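Quick one: this structure, given as structure tokens, is what I'll be asking you about.
Missing here: one protein chain of the complex. Every other protein chain is in place.
Right after this comes chain A.
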Amino acid sequence: MQYLFSVIAEGPAQATEEEQAAVDGFNDRLIAEGYWVFGGGLGETVSATVIDNRGAGEPIFSDGPYVESKEYLAGFWVIEAADLDVALRLAAEASQACNRKVEVRPFLQPE
């Protein structure tokens, strides 16, 4: 079962050196113990572009994030875990390592 860990930041997006070292250590453990699927930090929200191509005409590009808010997504992990108990324990470590709040959400399961 896969879970998305969203890193929710307030203030600076850039991790401090100390935070980065803790995240690197945590990532090594995720890989070694078979939880790692993918993960990474994201560029600042000002670097985002929103595309809307639902209409019949040309796609519309808008500069900036789809929603302006004080809290924003600063990075994420996709991890493989047996159940939510395992995922929550890893997320608690993730939050400590990156020193940010982390939201855990399951990927949809094929029925």
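Here are some notes:
By definition in this document, a residue touches a chain if its C-beta (ideal position, glycine included) is under 8 Å from a C-beta of that chain, and two chains touch if they have at least 3 such contacts; residues count from 1.
Heads up, the rule we're going with is that contacts and distances are computed from a predicted model.
For the chain that is left out, the UniProt protein name among "ATP synthase epsilon chain", "Glycine/betaine ABC transporter permease", "RNA polymerase sigma factor" or "NADH-quinone oxidoreductase subunit K" is "RNA polymerase sigma factor". By the touch rule set out above, chain A reaches the unshown chain at residues 1, 3, 82-85, 87-89, 104-106, 108-111.
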